[in-house]
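Coming up: subunit A.
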Amino acid sequence: MTNELTVKELHLDYGTNPILKGVSMHLQKGEVVALLGPSGSGKTTLLRAVAGLESPKAGAIDIGERNVFDGAQGFEMPAEQRNLGLVFQSYALWPHKTVFDNVAYGLKLRKLGASEIKDRVSDVLKNLGLGHLAERYPHQLSGGQQQRVAIARALVYNPPVILLDEPLSNLDAKLREEARAFLRELIVRMGLSALMVTHDQAEAMAISDRILLLNNGKIEQQGSPQSMYETPDTLFTAEFMGSNNRLPARVIQREGRQVQLELNGTRLQASARGTGAGTGEGSTIIRVEEVKISATPVDNAIELPLLTCMYLGDRFECLFKGEAGTDLSLRAYFKYRLEPGRYWLQLPADKLWVF
Partner candidate 1 sequence: QVPAGYPADYQKIIDGAKKEGKLVIYGATDSKATQPLIKDFSAMYPGITVEYNDMNSTEVYNRFISEVAAGGNTADAMWSSAMDLQMRLASDGYALQYKSLEASKIPGWAIWDDKAYGTTFEPAAIVYNKRLVDAKEVPHTHAEFTALIQQPKFRDKVTTYDIEKSGVGFMFMTQDAREYPKFQDMANAFGVSKVRVQSSTGTMMERISSGENLIGYNVLGSYALVRAKTDPSIGVVLPKDYTLVMSRVFFINKSAKNVNAAKLWLDYMLSQRGQTIIANDSKLFAIRADVSGETTSAELIKQIGKDNIKPVPVHPILLQFLGPQRRMAFLKQWKDAAGKK
Partner candidate 2 sequence: MNTLAHTGRPRLNWPRGVVVTLATVAIFLPLFLIFYQSFLNAPFFMPVKELGLDAYRFIFEDPDFAVAFENAFLLATGLAVIAVPLGGMLAFLMIRTDLPGKGLIAPCLLVPIFVSPMVMGFGYVVAMGPVGFYSLWAKDILGFIPWNIYSFTSIVVIAGLTHVPHVYLYASSALKSLGSDVEEAARVTGASPLQVMFNVSLPMITPALAYAGVLVFFLGFEVFGLVLVLGDPEGHMVLATYLYKLTNKLGTPSYHLMAAVAVCLVMVTLPLVMVQRWLLKSSNKFVSIKGKGARSKAMPLGRWKWLAFALIFGWLMFTIIMPMSGIVLRSFVQYWGEGVQLADVLTLQHFREILDQPALMRGILNTVLIGVIGGGCAVICYCAIALAMHRKPDLITRFLDYSVLVPRAVPGLLAGLSFLWVFLFVPSWLDGMLKGMDNGVALWLSEQAIPVLRSLRSTIFALWLAYSVVWLAYGMRLISTALLQVGPELEEAARAVGATRGKVTRDVTVPLIKYGLLGAWLMVFLIFEREYSTGVYLLSPGTEVIGALLVSLWATGSTDLVAALSFVNISLVAIGLGVALRFGVKLHN
């Protein structure tokens, strides 16, 4: 398969502040890639560099066969010639144009005939369920509708790649869930290649074929959502991809991937991940949903008193706390509200990760 977008060793500074420190990535035809990372890691910057809105210092960017940026040759194609679709977090709809004119603008710039413009705009609006809103102004639309107009505007001239910067983060919690299913379905249906920025790992996993995790201007790890979630290479990835318990455990012994821990006076079996080695203080984590609660003693478990249970609707999140003085605390899900008391929390060895 061909790469629709290739970024090679991109470096970018703001003033003297390095923001991107050598990012390489590619996007294949028909693929949806999520750019994930904590705030300030440079996601937006990378997207903007691809779009031509920021000038990198070094590296190269190709869109399809075209080279659009080459740091070595000092070549940089202006944003308007890159022919990309870009959806902003704030949607950035032009408030003085109707929905129709917002969407049609890209076609007008491409000097299409009036009737063809009308056809294509109506088409894409219908496709996005906005057919009846063509004559409205952006401020007369709800957030979700605005977001779809922004997408329509970016799609209408069939760009090879569409870039989305946190397209869902301005939506209500409720709307967001629907929108993400809609967006995924739309991208797949229209056979687009999309690069999407988000800082919400759940959103990234739900929507993308591949995740690129950015950390401090570098790519920390990339892969399918499942591999990122289930087999993180680094502590950062592991912590970022899910809800975790971080445990103050001491490593006692390592044997290949198998590790022996001591936690709260209990010996536990765990598995090593990443490149960590040696004994002593290690970083030990376990996903909240992997902790199993039992009222009776079980294997590879520690015993802790229940502090409180938070209702989450479909389940409870229960908080266990070690004796005063230790900073051991553990969260676990349970289907029902637990009675106060002490419980055995089983930490399956293959899910208890040491970095």
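Please note the rule applied: a residue touches a chain if its C-beta (ideal position, glycine included) is under 8 Å from a C-beta of that chain, and two chains touch if they have at least 3 such contacts; residues count from 1.
Regarding candidate selection, all candidates are chains of the complex that A comes from, given by their letters.
In this text, all values refer to a predicted model and were calculated from it rather than measured experimentally.
Participant: Spot the contact partner of subunit A in this complex among 1 or 2.
Facilitator: Of the listed options 1 or 2, subunit A touches just 2.
Participant: Flag every residue of subunit A that touches candidate 2 in the complex, lowest number first.
Facilitator: Residues of subunit A touching candidate 2: 48, 51-53, 75-86, 88, 90, 92-96, 105-106, 109-112, 153-154, 157-159.
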